[in-house]
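Of the protein chains in this complex, one is absent; all others appear in place.
For chain A:
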Amino acid sequence: MSRPANTPLIAAGVAAVGALILVSTTVYKVDQRQQALVVRFGDPVAVVTTPGLHLKTPIDNVLRFDKRNIDLSANQEEVTAADQQKLVVDAFVRYRISDTRQFFRALGRESVARDRLDRIVNAALREQIGRADSGDVIAGKRAQIMAAIREEVARQVEASNLGIQIIDVRIKRADLPEPNQQAVYERMQTARKQEAAELRAIGDQQRKEIVATAYEEAEKIRGEADAQRAQLFASSFGRDPSFAAFYRSMQAYEQSMGRGDTTFVLSPDSDYFKYFQKGPGG
């Protein structure tokens, strides 16, 4: 605690504080997600894209920008397709700050960039969709149309030298406006009604077809039976038509009149009464 001992202590303290200040003004950190722009009195003097610790002069200012793939959702727009059909289109853009210096000069902040991009994307959407039929936007050529929009946006961004790289532009939704939706619902309903009617008619037709086919087959079977019967009778009764007639008559008499509900008024002259009348000599 002697006097001479204090002097180096103070000196060391001053040196330490000085070193701290120096380090804090000359060393800066850049995150993996970021890129930095070193600005000296408003003038961008260096672009730093490698993350880690870096050195600068104490008079420099460091601005950090995102290096990642950034999202921009375009506002929902009602766009008219080439066939005059209106579509509500919802798109999103993915971009990246590719040239920090240029980005800083042309746009400065991300919010400004969003406004610019939004306008460019909307114009491109209108132009490309305006050239296509609504059906193509919804269905067949959506991929091509998206590619065309992407190219268009990329071209314009390139031409405006914004320091931005367009990674992708995708149509998220392409829907019909509300009134047209109702029309679609009606069309779907009528189409379904038609389908239902057709199905019922087919059912009816099938039913008739099945029944008629069965009738046809049944009659064939019956005819076959009748034919077989005729053939059987012809082959047996045909051996002696006269006896067959007699035999068959006897059968018929018995079946038609022998059931107890017939009253016979007979003449004793009939053959049956031959002996009844004339006795055994008959």
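Annotations
Here, contacts are C-beta pairs under 8 Å (C-beta built on N, C-alpha and C of every residue); 3 or more make two chains touch, one makes a residue touch a chain; residues count from 1.
We take it that contacts and distances are computed from a predicted model.
Think of the chain that is not pictured: of "2-oxoacid:acceptor oxidoreductase subunit alpha", "Protein HflK", "4Fe-4S dicluster domain-containing protein" or "ABC transporter permease subunit", UniProt labels it "Protein HflK". The missing chain, though absent from the display, is touched by one residue of A:40, A:119 or A:193; that residue is A:193. What chain A contributes to its contact with the hidden chain is residues 2, 5, 8-9, 12-13, 16, 19-20, 23-24, 27, 29-34, 50-53, 66, 68-71, 73, 92, 94, 135, 138-140, 142-143, 167-168, 170-176, 181-182, 184-185, 188-189, 192-193, 195-197, 199-200, 202-204, 206-211, 213-215, 217-222, 224-226, 228-229, 232-233, 235-237, 239-240, 243-244, 246-247, 250-251, 253-255, 257-269, 271-273.
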